[in-house]
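Below: the structure, in structure tokens.
What you see is the complex with one protein chain gone and the rest in place.
Naming follows writing order (A, B and C), and every chain is counted from residue 1.
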Amino acid sequence: MQPSKEQLLWMYAVMAKARYYEDTMAQAYMEGKSPKFDIGAGPVPGEMHLAAGQEPCAAGVCVHLRRDDTVTATHRPHHVAIAKGVDLNKMTAEIFGKRTGLAGGRGGHMHLFDPATNFACSGIIGESAGPATGAGLAARLQGTDAVAVAYLGEGAANQGAFHEALNLAALWQLPVIFVIEDNAWAISVAKDKSTAVADNSLRAKAYDIPGVHVADNDTLELFKVAGKAVKRARAGGGPTLIEVETYRYYGHFQGDPEVYRPKDEVSGLKARDPILRLRKHMLGKTDIREAEVEQALAKARAEVDAAFEFARKSADPAPEDALQHVFA
Amino acid sequence: MQPSKEQLLWMYAVMAKARYYEDTMAQAYMEGKSPKFDIGAGPVPGEMHLAAGQEPCAAGVCVHLRRDDTVTATHRPHHVAIAKGVDLNKMTAEIFGKRTGLAGGRGGHMHLFDPATNFACSGIIGESAGPATGAGLAARLQGTDAVAVAYLGEGAANQGAFHEALNLAALWQLPVIFVIEDNAWAISVAKDKSTAVADNSLRAKAYDIPGVHVADNDTLELFKVAGKAVKRARAGGGPTLIEVETYRYYGHFQGDPEVYRPKDEVSGLKARDPILRLRKHMLGKTDIREAEVEQALAKARAEVDAAFEFARKSADPAPEDALQHVFA
Amino acid sequence: MPSNRVLTGSRAMVEAIAHEMRADPKVLVMGEDVGAYGGIFSSTTGLLDEFGEERVRDTPISETAFIGAGVGAAMAGMRPIVELMFVDFFGVCMDAIYNMAAKNTYFSAGHCKVPMVLMTATGGGYDDGGQHSQTLHATFAHLPGMKVVAPSNAYDAKGLMTSAIRDDSPVLYMFHKGLQGLAWMAAPEGASAEVPEESYTIPFGEARVAREGSDVTIVAISMAVHHALAAAEALAKEGADAEVIDLRSLVPLDREAVLRSVAKTGRLVVVDEDYRSFGLTAEVITSVVETDPGLLKSAPRRVAFPDVPIPYARPMEQFCLPDPGKIQAAVAQTLGKVPA
Partner (left out) sequence: MPSNRVLTGSRAMVEAIAHEMRADPKVLVMGEDVGAYGGIFSSTTGLLDEFGEERVRDTPISETAFIGAGVGAAMAGMRPIVELMFVDFFGVCMDAIYNMAAKNTYFSAGHCKVPMVLMTATGGGYDDGGQHSQTLHATFAHLPGMKVVAPSNAYDAKGLMTSAIRDDSPVLYMFHKGLQGLAWMAAPEGASAEVPEESYTIPFGEARVAREGSDVTIVAISMAVHHALAAAEALAKEGADAEVIDLRSLVPLDREAVLRSVAKTGRLVVVDEDYRSFGLTAEVITSVVETDPGLLKSAPRRVAFPDVPIPYARPMEQFCLPDPGKIQAAVAQTLGKVPA
């Protein structure tokens, strides 16, 4: 299955937008936090987990999704939220902790909830698996062909929630796709120090479902694999487990001393940057013109700049509003 | 690897003792609880999970163990405790809730702790996996070749604790053997309604460790498989996962209406009773004489009768002693 | 209402669930042994037969997954009723409960709703040992985002369940095994009650005056209400007139009802089967004194499970459990009848 021109341009735009978003956020986050890093200072609150380098995982899967499909993401959610189509202004305002944010600043960077696109994420490792399984169950009971995608890091594949949800989804043959973003690290713990198998897609065997490994952060390969998995799920064929070998350019969170990883690792990865590779493919192997690509890029950047502008200009929440919305 | 005559007689004695123990307990438990079943009445408190039919799982593994090896069992622990050599008097007194019990009646049937034989069990599904892994870690750090065995039911193989512990034990190559007693049922839920794979030993692939399936409650086959696993663990070869197809003669707990299983299932199973099969093997295929077998049987029964006698004669704990031993 | 409508707690729960399932296709039930078995404590008896396997789902022993799935299904428009067989098992799945179900509404400023009922069996007294006899009221009531209810009788069991299913927030429904009216477990008289056939709701946060009295206020919930009522009867014979308040829910907590009663009696005993320290008893007592310590004519008393794991042997467990005698003694102290 080859992506159409539209799909290629869509994926490129999403990836470029996500990349520019993270790079812009990296800057904004450090405002007020340097020279001396103080997590409690500056315009952007809290921890910050950026996904630059992991864009294929978002675009290559979400290109196959509809608005009524559910996505549950991780503590590193921006690229996936962008690919699922979460309103960029509200999302950015939420990350800035503003009144205009998705939840008026109650949730924040790790807690982006958007019912309009059926997107959610969480700060607890493995927490994405159960709700996606439940969304798949809801689709089945409601008689729709909607699917659900749960994103997990490779570190999350050793959390009990992962095992339980895969078994349940497989047992009930629910339309759920589990996507593991293997960026080789769980904070400072390398995959081979956390996981007894080199390739988590092998674990699909434990649930008698298809397991596929996508090497080298390959957007086009993931496009194929994910397309098949989504098709299968929509048709009632049940879950698929996909592990994507991907790259993490930034530290685990901003401010990460990164004492644990070789200094040259990232430069090595950047030499195989997936966005540049996709661009090369589009210009070299398809009739997409550079102008179209540049236009997509410019549009993506403009949207991001506008979103940050919107977030910065938005008002802080009223302190006492903290007491609202505990219950529905 | 063939069991020696001593090993055969030991296994037979353990299995016969465990069987007679459960049958005796079944009687004692019902005292005061019939005609109308009242869980709060009678000499034996609480819930009662009996393992008649599952004796091979206990004998076929524990025959390879030493006193300094650790065993963590489940809510259905009697047969395993007997095989590990837990003092029968103290164990029975504990189950009767007596002052002379292993914990003076504080723990009970699901909470039998015996430091003398490094045996423990628990009422929470999957709780055996973590501590066995820790005992394996302790052995490694203490430089001994002791091993640890964690027992789980087939229903427990879908609990997150199972997945996490297997990964950890495999990752650290700890001397731990995970034994799944597949008695086909988790209370009323059949294995195929709970587990996405027919055979849990397949799940070993998810941890890159050996996984072995033992069919038809076969004591001699399990003897071989467990012997290899224990040898491997002692030698530093890491964990093994074993699933044993076994039988549950009684209900999940005493008083179980068993509305969920075919009435003739148990009679079918009893036709292949593992103790009778072992006896047949001993008398038919070895030079063990019937007299030796009968002697072993008589001795086992006498010990059980003595233990129940001891338990019944023992005093109740002082009510206010409930407040002791919260802390070491 | 016909007087042959005296139902057990479990029958009342099931009736509420069945009614809502008939009325609303979005309601489903998930949990261990909720199908053919009908729930270990008969909380789902007959539902499989009427509604089938799609809507009444036996699960693997994977609480984290199926409660997490309940959250996901609820956010996707369903109204799941999920059973955690014993509350003691919360430790394997608390994240899905307190970090997800309870917080997603807040994290989304109410744009996402989690209309899930988590029903779970509580309580001891039948010698089931330290991992199957706990009550754990405060463990849940302490954490924000869940409503927490615990009925003391069949009438409330039905009304509170109906309210729980219709609530758009997650509700933890804690039913005491000893109030279910199981054929195999003794239940106090009064646990079963006349229950209207038609559906009705009971609002959360409205305590019930289970017995009017003027000398002392006994605040209780769930099984403890029956101990309190028995104590009140005994006290009446001694000439002490106790008022018994059944809180019915821990979150929201009807502090006003307690204050009204204490304003009248001036004396307070709080009874709870949960562990004593950092629990319901302290919360209720503090709610009174932080409003006005002058309301109390004597030191308030708590009757609760001591801070020890629940022992298995009957004499030891009974020593620890609240009972009418312990409540009478506490009341006597508040009345200055015996040295505190």
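Operating definition for what follows: a residue touches a chain if its C-beta (ideal position, glycine included) is under 8 Å from a C-beta of that chain, and two chains touch if they have at least 3 such contacts.
None of these values were measured; they are calculated from a predicted model.
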TODO: Out of A:24, A:173, A:188 or A:286, point to the residue that touches the absent chain in the complete complex.
DONE: A:188
Task: From C:30, C:102, C:187 or C:271, residue that would touch the chain that is not displayed - done: C:102
TODO: Specify the residue from the set B:25, B:50, B:91 or B:132 that touches the hidden chain.
DONE: B:132
Open item on the list: Tell me which of C:144, C:203 or C:336 is the one touching the absent chain.
Closed with: C:144
TODO: Could you please point out the chain A residues that touch the chain left off the display?
DONE: 36-40, 45-47, 97-98, 101, 104-111, 122-126, 155-156, 158-161, 186-189, 193-195, 255, 259-260, 316-323, 326
Open item on the list: Touching residues of chain C against the unshown chain: what are they?
Closed with: 64, 88-99, 102-103, 106-107, 130-131, 138-139, 141-145, 250-251, 253, 275, 277-283, 285-287, 289-293, 296, 298-302, 307-309, 311
Open item on the list: Counting contacts across the full complex, list the positions on chain B that touch the omitted chain.
Closed with: 70, 72, 102-104, 106-107, 111, 113-115, 118, 120, 122, 124, 127, 129-139, 141-142, 148, 160-161, 164-165, 167-168, 171-172, 324-328
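Criterion: only the chains that are shown with their structure count from here on.
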Open item on the list: On a CA-centroid basis, which chain has its centre farthest from chain A's?
Closed with: B
TODO: Could you tell me the distance, in whole angstrom, between the mean C-alpha positions of chain A and chain B?
DONE: 45
TODO: Report the inter-chain centroid distance for chain B and chain C in whole angstrom, where each centroid is the mean of the CA atoms.
DONE: 36
Open item on the list: Using mean CA coordinates as chain centres, what's the gap between chain A and chain C in Å?
Closed with: 41
TODO: Give the residues of chain C that touch two or more other chains, as numbers and ranges in rising order.
DONE: 59-60, 62, 64, 92
- [ ] Mark out which residues of chain B touch at least two other chains, giving numbers and ranges.
- [x] 158-161, 193-195
